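With one protein chain held back, the other chains of the complex are shown just where they sit.
Let's look at chain A:
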Amino acid sequence: MFEQGRISSVNSVSLSINGKSFPSLRMRSAPRFRVSCAAKPETVDKVCQIVKKQLALPADTTVTGESKFAALGADSLDTVEIVMGLEEEFGISVEEESAQTISTVQDAADLIEKLIETKSA
């Protein structure tokens, strides 16, 4: 499986230079300073739960907003199943183009909240 056409994955690679990543550039690691469109922690938690369940991860596996689906062992079928699980849980519909841009749990949570907001608008 290759990463499915996500240009955003190029952006995440450019944050690390010579194999070292620069924490100050990784704004996602400091939730307090987030811009306002980021997802609520409860949403992130729910996504983590769904991901853990789909991938049958051992209970002690650390899954956080920063966790990448690919690094957790999700193949493309898992990813689509996760998206479907999220659609059912949150009552939303995720277009395939948007689903392709999701590489971390946080991405999924952010997208979910955006869709919920659009739906109720």
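What we mean here is this: a contact is a pair of C-beta atoms (placed from the backbone, for glycine too) under 8 Å apart; a residue touches a chain by one contact, two chains touch by 3 or more; residues count from 1.
The working rule: contacts and distances are computed from a predicted model.
Per the UniProt record, the absent chain's protein name among "C2H2-type domain-containing protein", "65-kDa microtubule-associated protein 3", "ACPS domain-containing protein" or "Enoyl reductase (ER) domain-containing protein" is "ACPS domain-containing protein". By the touch definition given at the top, chain A reaches the unshown chain through residues 1-7, 9-10, 13, 16, 18-19, 53-54, 57, 61-62, 68, 71-73, 75-77, 80-81, 84-85, 87, 96-97, 99-100.
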